[in-house]
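Of the protein chains in this complex, one is absent; all others appear in place.
Chain nomenclature is as follows: A and B, assigned in order of appearance, with residue numbering initiated at 1 for each chain independently.
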Amino acid sequence: MNDSTPIRRRVRTATGGISDSRVNDAKTQSQYQPYKDAAWGFINHWYPALFSEELGEDAVEGIQICGIPIVLRRVNGKVFALKDQCIHRGVRLSAKPMCFDKKSITCWYHGFTFDLETGTLVTIVANEEDKLIGTTGITSYPVQEVCGMIFVFVRADDFPDADVPPLSHDLPVRFPERSEEFPHPLWPAAPSILDENAVALGMHRTGFTNWRIACENGFDNAHILVHKDNTIVQAMNWVLPLGILPTSDDCISPIEDEDGPKGMMQWLFTDRWAPVLENKMLDIKVEGLNGRFYRTSVVLPGVLMVENWPEEHIVQYEWYVPITEDTHEYWEVLVKVCPDEKAQKDFKYRFDRVFLPLCLHGFNDCDLYAREAMHDFYADGTGWDNEQLVSTDVSPITWRKIASRWNRGIAPPGRGVENATKHSPIKYRRLSEGKAPGYFVEKIND
Amino acid sequence: MNDSTPIRRRVRTATGGISDSRVNDAKTQSQYQPYKDAAWGFINHWYPALFSEELGEDAVEGIQICGIPIVLRRVNGKVFALKDQCIHRGVRLSAKPMCFDKKSITCWYHGFTFDLETGTLVTIVANEEDKLIGTTGITSYPVQEVCGMIFVFVRADDFPDADVPPLSHDLPVRFPERSEEFPHPLWPAAPSILDENAVALGMHRTGFTNWRIACENGFDNAHILVHKDNTIVQAMNWVLPLGILPTSDDCISPIEDEDGPKGMMQWLFTDRWAPVLENKMLDIKVEGLNGRFYRTSVVLPGVLMVENWPEEHIVQYEWYVPITEDTHEYWEVLVKVCPDEKAQKDFKYRFDRVFLPLCLHGFNDCDLYAREAMHDFYADGTGWDNEQLVSTDVSPITWRKIASRWNRGIAPPGRGVENATKHSPIKYRRLSEGKAPGYFVEKIND
Partner (left out) sequence: MNDSTPIRRRVRTATGGISDSRVNDAKTQSQYQPYKDAAWGFINHWYPALFSEELGEDAVEGIQICGIPIVLRRVNGKVFALKDQCIHRGVRLSAKPMCFDKKSITCWYHGFTFDLETGTLVTIVANEEDKLIGTTGITSYPVQEVCGMIFVFVRADDFPDADVPPLSHDLPVRFPERSEEFPHPLWPAAPSILDENAVALGMHRTGFTNWRIACENGFDNAHILVHKDNTIVQAMNWVLPLGILPTSDDCISPIEDEDGPKGMMQWLFTDRWAPVLENKMLDIKVEGLNGRFYRTSVVLPGVLMVENWPEEHIVQYEWYVPITEDTHEYWEVLVKVCPDEKAQKDFKYRFDRVFLPLCLHGFNDCDLYAREAMHDFYADGTGWDNEQLVSTDVSPITWRKIASRWNRGIAPPGRGVENATKHSPIKYRRLSEGKAPGYFVEKIND
């Protein structure tokens, strides 16, 4: 038996000296209570729903965001989004799309027909005179399509059209308009999906953990370890530091202008963060540092921007779109300005051959498993109570506070939808068929 | 952004004029509260358990109805049914059938032996003198076998034998004895499984939703849309209307005679229901109507009769037998009187070649998915609170009220049985092996 006194898990006993912004004490925690409550995501925000190419003319698809079932239909090129749950008996319209004209979508079950634009119940196929018609409907969601991506403003049923903010308020800051405020000493300007000639290439897939856990990994500066053996790192001969440490309290800038996105920018690869090259106790030393200089920021409702990544003139965006309280749709999108067809083709070629396999997979696959590895700890509340944070966790703490301050609403738990009931027999049947719960509605095959 | 005011999901704002029977207001809802409480089914009713051919001489099978595990054994042609849960340590007798004589069934685990007729603990294999013997036992269930089907009276433990009603009280009304009351202007007399020379051919399978949701689809007149593309419809050159609408409050007759089944009969294809041939707004019109004239009724504990379907002289029965609160065993049975062997053979041939693939599958597969598509909406109570019903929903509302009034008891949630515990590790193991939860006990293989 070992004689020394074991030190067991217990409350941290730090004794001052550390900057307040880095302490996760009860006062700090109370400042991000809204974030802790947002298991089902923040509502009244813009989220990516599909890539444009996933919804052809006249196509119908069903997805779920923040516990809300959403059906999308494209007519004459324009995309419409409605709540994907018939007011009558609650089936999803998208399960078996039925459309009789270009202005409406009809429920395949009893013929309830809704106006695509407003969601109003405009007729019932075999019941034209019913008194319900015109008096009720399903919620409609504003849609904006840009750069090959379809964005939906996922809102509460009573959120007024007049208050819908522009998409740009839920996207990362845009350059060069914010260059003065957020100068980028080491790298070229970073393109936005809103830029002219911007091209977005990427993928999305379901991550099996809460969106916040995923998001916090996205801009986490302290997990470089996970990536050290990645193929892209080795292929590029990058030599990563062991990590980077904040050197001052202004290592992170809040992004809180009234008329724009809300989030934070991390001053990575400036003197506000110091690379760490060795650990004496463990006798580890990094030689010949050959870094990849990137900068990360994150804005509501949970959008990551990695500038200058995975190479110059490219930005990687990531979204962690809440599906339920324990699944999210993970979006990885690379954006580059391609002024002509040749540039587009080259970008697409390099995306297919290098970035998709080695970065979006490869490198980010590691992030995905790290995120999922945290799930059990946070799923039952244990993590929120027991996590012991350190100085590098200034990033998630700052984010949690800002997100708590500026979100437009906390999504209530999903009701009456798949996965709201954890033990649905339909889920069990699908599991027995080898299908995990995910983002898309399963279409009915006659 | 769209300027018009979106109409979102909200409480219906109908303003009078509609018949009371069609309004699903708080008062109406309170009239069917017992039905809303009957998630696990109605107890003290007759349910089909197995087709006769599924239980050969000396065979033992285990099933579950209304959350109650039931073991069936056939001896000298007669079927016995007992609670399938040993009083000792609770294992299911049917998991590994052990019978030492023709009067009893023995638990394979510790030898507790129960009288087949009464359920009394008559001996313990290696403990003949135990004081428990003769003082306790398991509940027995009355059994009746008719027309190739085994029916079990699924009762509460304290329901007296003397009060067991005849099977006919839990079957649809029988003709010609009810012909005066329910004349059938357009079709021939409808056979009953109780008729001499009646032949029942059919199938049963597990449906992954609550039994009520399934049942309400069975007699639902407003979902003809779902079936318009079905192969049987096209093969027969039927031209279905878009739907049918009730034209008066007597469109449905309650079946409430003291000494018989309780339910309702719908006067379809009479002047009390009008076929709908067009929808002007959607510019749909049905030409050359060539209907299939059927009539539907439903009686407790949830038995559908479709007369004159899928062809003359045939009746389709359906049962939605509750297994748990979210699964049911779906029975589809066609009945025809076949006075001789030739007629039986012909019916069987047509059943195998036409009715089984195109009707019980094909046509009714569409009903099954429609039923399952409603599950999520109702499973967490959302549907019961939020459904917005219309004039055609006079059918489910009438049924809910009648079922609330006449059922013989609300089954309590299953206890100590498979699927009562949603997250049983055994369920998880089976899911990992590709097996969905269902109706039959999984037999143990040594």
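To be clear about the criterion, a residue touches a chain if its C-beta (ideal position, glycine included) is under 8 Å from a C-beta of that chain, and two chains touch if they have at least 3 such contacts.
The model shown is predicted, which means the values in this text are computed figures rather than measured ones.
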Contact partner of the left-out chain, one of B:36, B:110 or B:178 | B:110
Residue in contact with the excluded chain [from B:39, B:55, B:70 or B:95] = B:95
Residue touching the undisplayed chain, where the options are A:226, A:239, A:343 or A:356 | A:226
Could you please point out the subunit A residues that touch the chain left off the display?
-> 1-10, 12-15, 17-18, 208-209, 220, 222-226, 229-230, 241-245, 276, 279-284, 324, 326-327, 365-366, 369-370, 372-380, 382-383, 386-392, 422-423, 427, 430-431, 434-437
Against the hidden chain, subunit B presents residues 83, 85, 87-92, 95, 98, 100-101, 104, 106, 108-111, 113, 117-128, 130-132, 135-140, 142, 157-158, 161, 164, 415-418, 420-426, 428-429, 431-434, 444, 446
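Throughout what follows, only the chains that are shown with their structure count from here on.
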For subunit A paired with subunit B, centre-to-centre distance based on mean C-alpha positions, whole Å = 45
